[in-house]
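This is the structure I have questions about; it appears just below.
Entry: chain A
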Amino acid sequence: MAYNKRLLLKGNEAAVYGALLAGCDCYFGYPITPASEIAQAAALLFPKLNRTFVQAESEIGAINMVIGCAAAGRRTMTASSGLGISLKQEGMSYLAAYEMPAVIVDVMRGGPGLGNIGPEQSDYFQVVKGGGHGSYRCLVFTPNSVQEMCDMVYQAFPMAEKYRMPAYVLTDGVIGQMMESLELPEPVKYDYDPEWKMGRRVNGEANIISSIYMEYNDLEALNIRLQEKYALIQKTEQQVEEIAVDDAELVLVAYGISSRVAQGAVEILRAEGLKVGLIRPKMVFPFPQDSLKRAAEHVKGFLCCEHSAGQMIEDIRLTIECKRPVKLCNRMGGNLLTVADVCDAARKMLKEVK
Partner candidate 1 sequence: MSEKVKFGRSKVFFDTFHRRPGPIKKNMHYCPGCGHGILHKLVAEAIEHFGIQENTTPIAPVGCAVFAYYYFNVGSISVPHGRAPAVGTGAGRANPESYVISYQGDGDLAAIGFNEFLQAANRGEKMTVFFVNNSNYGMTGGQMAPTTLPGQKTTTSPYGRNPETEGYPTPVCEIVNSLTAPVYIERVALTTPGRVAAAKKAVYKGIQNLKERKGFSLIEVVAPCPINLKMSADQVNEFIEKQMLNYFPLGCLRDKTAELPEGKLPPPVIRDEESVREILFPKRNENAVAADFRNTSDIFDQELRVKIGGFGGQGVLSLGVMLANMARLRNFNVSWMPSYGPEQRGGAACCAVTVSRKAIPSPIIDRGGNLLIAMTQAAFDKYIGELREDGILIYDHTAVKLPELPAAMKTYGIDALDIAGNQLGNSKFANSVLIGALAAVLAKNGMNEADQADFSRAFAEAVEEKFGKKPGAVEANINAYNAGIAAMK
Partner candidate 2 sequence: MAKKFRIEIAADECKGCYRCLAVCPKKLIARGKELNIQGYFAVTVAEPGNCIGCGSCFYQCPEPGAITIYEEE
């Protein structure tokens, strides 16, 4: 049978295709703008494959259903936005402590508080830095297109399992809401008897999943092991796209929708003869430290473009140990940076650092 794998989908819908094709069995979620199409598409498509869609009673309910499904050894996903992710942080901390995989899509909206449904990138701190209690990290993919919404969800499952930890797919209202042409990947099968599965028996003893360690040394040992795992990931799993960085005097750093705008700006600025490049993290944990450190050797400065008061910019400064000036080009509240905004900021910064 000949199929058409080239579709026009919303970013949110593409995430659901990515999940199903990766072998995700269960979706648990609570509707929230601008992520609701994920729940809607899941409600439509999961049952067609006899898979499970549950509209949870709350964000907390949803993430705990995800915990249950992951404990049962199945691929599982949930999705939300800003304030919903805030509510899920309890469960994220437990997933990290259990060392269990799950995929969580965050389609960011404006904050703080109820904010609005406009696009922002202000969940960076709560998603990238841990967010809940305890010293933990999550894998964080940052798609900037509908194609990547599908591909990165698809990719997030095996990586979450490889490292036994939750993986976020962190995007924004624009990428979630817009439609683009994309090529769907092939369906995969995966091992349905993972080692962490609750009740799996080894020598007659049933596997259990717990995050409580009464002995201080045991809990410290868990923490040390987690940090070693995170260090390994930081070293080996960085994903980044570099555009015109090699000879750049100024490098823009942006992810998600900001990176699309920044890419448009790079094209215009290069046409003007200005040596501007773009480093686009495709993951923000692990952070693209190698790419930024290399660029820091030759560029005169970095311009971080993000739709927040400046969250990722802190990681850029930490990475390059403040060797070069790092400035912020931002909008907030649901307003989007325009290509012109970024061009203006880049021209201004180039003058300042020359």
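Candidate entries met the following condition: all candidates are chains of the complex that A comes from, given by their letters.
A few notes on this one:
Just so we're on the same page, a residue touches a chain if its C-beta (ideal position, glycine included) is under 8 Å from a C-beta of that chain, and two chains touch if they have at least 3 such contacts; residues count from 1.
Not measured: the values here are computed from a predicted model.
Between chain A and the candidates 1 or 2, touch in this complex occurs only with 1.
Touching candidate 1 in their complex are the following residues of chain A: 1-8, 17, 20-21, 23, 25-26, 28, 34, 45, 48-52, 54, 56-58, 60-62, 64-74, 76, 90-91, 94, 98, 116-119, 146, 173-174, 177-181, 184, 186-189, 197-201, 204-212, 214-215, 257, 260-261, 263-264, 267, 334, 336, 338-340.
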